[in-house]
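One structure is given below, represented as structure tokens, and several questions about it will come after.
Note that one protein chain of the assembly has been removed; the remaining protein chains are unaltered in position.
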Amino acid sequence: MEFTVSQIAELLGGKVEGNGDDKIKMLGKIQEAKAGEISFLSNPKYEPHIYDTKATAVIVSKGFSPKKKLNTSLILVDDPYSSFTVLLEEYHKFITFQKSGVEDPSFIGENSKVGIDVYRGAFSYIGSNVKIGDNVKIYPHAYVGDNVEIGDNTIINAGVKLYANTKIGHHCVIHSGCVIGSDGFGFAPQADGSYKTIPQMGNVVIGNYVDIGSNTVIDCATFHGDSTKLEDGVKLDNLVQLAHNVKVGKHTVIAAQTGVSGSTTIGKYCVIAGQVGIIGHVNIADKTSIGAQAGVSKDTASGSKLWGTPAIDVMKYQRSYAVYKNLPDLNFRLKQLEEKVLNLPTFRESE
Amino acid sequence: MEFTVSQIAELLGGKVEGNGDDKIKMLGKIQEAKAGEISFLSNPKYEPHIYDTKATAVIVSKGFSPKKKLNTSLILVDDPYSSFTVLLEEYHKFITFQKSGVEDPSFIGENSKVGIDVYRGAFSYIGSNVKIGDNVKIYPHAYVGDNVEIGDNTIINAGVKLYANTKIGHHCVIHSGCVIGSDGFGFAPQADGSYKTIPQMGNVVIGNYVDIGSNTVIDCATFHGDSTKLEDGVKLDNLVQLAHNVKVGKHTVIAAQTGVSGSTTIGKYCVIAGQVGIIGHVNIADKTSIGAQAGVSKDTASGSKLWGTPAIDVMKYQRSYAVYKNLPDLNFRLKQLEEKVLNLPTFRESE
Partner (left out) sequence: MEFTVSQIAELLGGKVEGNGDDKIKMLGKIQEAKAGEISFLSNPKYEPHIYDTKATAVIVSKGFSPKKKLNTSLILVDDPYSSFTVLLEEYHKFITFQKSGVEDPSFIGENSKVGIDVYRGAFSYIGSNVKIGDNVKIYPHAYVGDNVEIGDNTIINAGVKLYANTKIGHHCVIHSGCVIGSDGFGFAPQADGSYKTIPQMGNVVIGNYVDIGSNTVIDCATFHGDSTKLEDGVKLDNLVQLAHNVKVGKHTVIAAQTGVSGSTTIGKYCVIAGQVGIIGHVNIADKTSIGAQAGVSKDTASGSKLWGTPAIDVMKYQRSYAVYKNLPDLNFRLKQLEEKVLNLPTFRESE
């Protein structure tokens, strides 16, 4: 990557103050950037760094007025943070999308269709009747089972496993080691205490702009025709577990190592922290927020904020925990009071 | 799949009421099934659906007597749920066992023996001195280390990693990303605060009819000749962790993201929920039941039901938690009482 400050300003719809002809090769943090790099200033607490940054240019808010002399050029925009994000994305595309073509050996089954500009890494496996859109990247050791469909511009990283019949939208990123569409955990108890495996015959359907972290597992639905579903814009972190028939609504974010049991529905715009457990067959309403390690065992109300196991209102949990930390003291106070009351002259009389 | 209603009734040992010649192509839920599909009615709460189902046939209990006119054929059996399970299994076999033969390129080392009707997917790796039974399916990217043994009819899904010397019985299903036989977490503390890795030289031995979920990890035993062991019929969900020298008894079920530390023994017919942690070197007795996210730190009695961290009797935990939720109120009541008692005229007199 090599652009002038002016070219970048044009991309961002911003205005240059300083030398528009300087060359930018890389992005960096304002306090660490070197010459040839561009940075941004969004949080006012970082303002002191702009006066001694070595960055060639800094993206700032239109309202920014420097309190000292600057040794860097400025690009003035409406929202420096979001503008910097745009740059990061452009840079990332530039790096990532260098991969293209087919490395040898790779495998592709019968009746599978692949779009244009697709990368198929060595040892990648594509089954039969698969449909792959344009500009998709299938990294080495990825496994794409029979009848899978993958939309345009989606990245399937090294070693991802997609079971047969999985459907993934466009502009998704699936990270390494992720398993999508494996059998749900369904067993019919038998009279002798053993279990019979209930075959899982549904699939997984994933919307657009969905990101899924490394080694996350999403099971398929139990019945043929049913799907475990992730709507557009869902973001899953690493090592998350979604059981059969789970639904996750638009733009919900789930942090690492959280597990969701079978047939639970999670609404839109929820924020679920790490290591949370959610029981099966409940409804998590839109905009629910759940604290780390909480265990949710029933339906939630829209916009509720929960913590603890079983999860209750976060404020309530914190207030209870404050008392919990001093339970031995509380117990001691109670004991003292018991003794006092029992030793009251009037109390002894009244008995 | 295409069978007549009569053929299915014969397979299930059931009796047809209606048209035995109708064709069945697929299985479905009673409320969603379409013409050409078969469903079942087991839970009475779904009975209303049988009167307007579009299913061509429904499996019902011998004792079922319809309260309205039916538009579907019936197959009468002793236990509709278990009969439907049989059908699901047959259907699944039909679909799954289409895979056979050897895809190219795949790797097989010296002195390895492979049974009949085995599928070896492209990029599957089989080491040296491996023994693989009949009708085994080894999917793409599966790694089967040296000296591994796999029994008849077992399915090793895409990307499973079996370290050297692992033994797996017959009719098992191992899901993608599962790692079996990796080194246990054993380190000898040194005088300078560092650790020396203790080589792990045992193996993992898995019985028959065992199902293991995606990305689950089972470490090998520490000593040569020792094994981490799963008995027949054990069912492990996704992302479970079993440390070195763990033993799991027959027909025990462990849900997702649960972790069991080294040398712990789990009995038969236990039910362990998700995200549970069990400390090392303890005995979990037969038929122990452990609630989600519990942390078990000592031996359990047979048939005990536990919850919490550290885990205690589930009823006790729930009763304590009920009070916990109101701890601030309890604390307030105690404070009030303290004030009252201290302000009692008699109490002040008696001091």
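In this document, chain identifiers A and B correspond to the written order of the chains, with residue numbering beginning at 1 in each.
Everything below uses one rule, namely that a residue touches a chain if its C-beta (ideal position, glycine included) is under 8 Å from a C-beta of that chain, and two chains touch if they have at least 3 such contacts.
These numbers come from a predicted model, not from an experiment.
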{"item": "Residue in contact with the excluded chain [from B:L239, B:V253, B:A273 or B:L306]", "value": "B:L239"}
{"item": "Candidates A:P189, A:G225 or A:G274 - the one touching the absent chain", "value": "A:G274"}
{"item": "On chain B, residues whose C-beta touches the chain left out of the figure", "value": "105, 107, 123, 125, 141, 143, 145, 159, 161, 163, 177, 179, 182-183, 185, 187-188, 190, 193-199, 201, 215, 217, 219, 223-226, 239, 241, 243, 257, 259, 261, 275, 277, 279, 293, 295, 309-310, 312, 316, 319-320, 322-324, 327, 330, 333-334, 337, 340-341, 343-346"}
{"item": "Contact footprint on chain A, counting only the chain that is left out", "value": "26-29, 32, 81-82, 85, 88-89, 91-92, 95, 103, 105, 121-123, 139-141, 157-159, 173, 175-177, 209, 211, 213-215, 233, 235, 237-239, 250-251, 253, 255-257, 268-269, 274-275, 292-293, 321, 324-328, 330-331, 334, 337-338, 341, 344, 346-347, 349-350"}
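Note that only the chains that are shown with their structure count from here on.
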{"item": "C-alpha-based rotation, chain A on chain B, 0 to 180 degrees, nearest 5", "value": "120"}
{"item": "Interchain centroid distance [CA atoms averaged], chain A/chain B, Å", "value": "26"}
